[in-house]
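Before any comments, here is the structure.
Yeah, one chain of the complex is gone here, protein chain that is, but the others are all in their spots.
== chain A ==
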Amino acid sequence: MTETTRRDLLKGAAGAVVLAPGLTLIAAKAQARAPGSAASAANRFGLLIDTGKCDSGCTACVDACKTEMGLTGHDRPATDVQYIRKVNVKDPATGAAHSVPVMCQHCAKPPCVDVCPTGASMKRADGIVLVDRHICIGCRYCMMACPYKARSFAHEDQTNQREANPRGKGCVEACTLCAHRIDAGAKPACVEACAATGKAAILFGDLADPNSELSRRVAAEASTRIRADLGTGPAVRYQGI
């Protein structure tokens, strides 16, 4: 859907240098996007989650997400919307247990985008996977296809909507990596909330920028991706699982 065209690049030309026709160099910085400019393929936003720092009783990220995105529950766990959840993982052989926050992994090769009949599921140039709720027909094929169970269906009328996250009964939704905040130069709500507890278990950054803290850490330290074997290429990495 959102392709970065040359015109878009020229429009938001701050930091972009045209080397030759068709060849553009963009200074890769996680900074606020100029209004009207398209997401840039020079970015690949992602997360690094250190489960060693994550406390099983803590739900700061989950709560912050609900507030930020205006998600109200109806006390119906099977149908209530969840963008991020804490999964308790225990190794039956050793007894080692972790609490793992799981949200949309913003896959490089997202199965949800492949299967969506209308193109409502789409990947922005910067790798953020979103649902265009104007053309989602609510077929739920993307929910069948997502290996991370990251998506929810709006099973009822929505109230308490936030401007940044318009929602509608009958459409599918998921974590947007707080694209609205990223576009404004801020970090996702869960990342901020986690840092505010003092644990700072979630690091946000730009994987395409070799100088970002995220890139430097994943280059130097061991990290894994959930179900890396499936080849979806998640932008969310984990340590300690």
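Throughout what follows, contacts are C-beta pairs under 8 Å (C-beta built on N, C-alpha and C of every residue); 3 or more make two chains touch, one makes a residue touch a chain; residues count from 1.
What we mean here is this: contacts and distances are computed from a predicted model.
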item: Undepicted complex member, UniProt protein name, chosen from "Twin-arginine translocation pathway signal", "ABC transporter", "Molybdopterin oxidoreductase" or "Proline dehydrogenase"; value: "Molybdopterin oxidoreductase"
item: Which residue of A:70, A:147 or A:240 touches the chain not shown here; value: A:147
item: Chain A residues touching the omitted chain (full complex); value: 74, 76-82, 85-92, 100, 102, 111, 113-120, 135-141, 143-149, 151-157, 168-172, 226-227, 230, 241
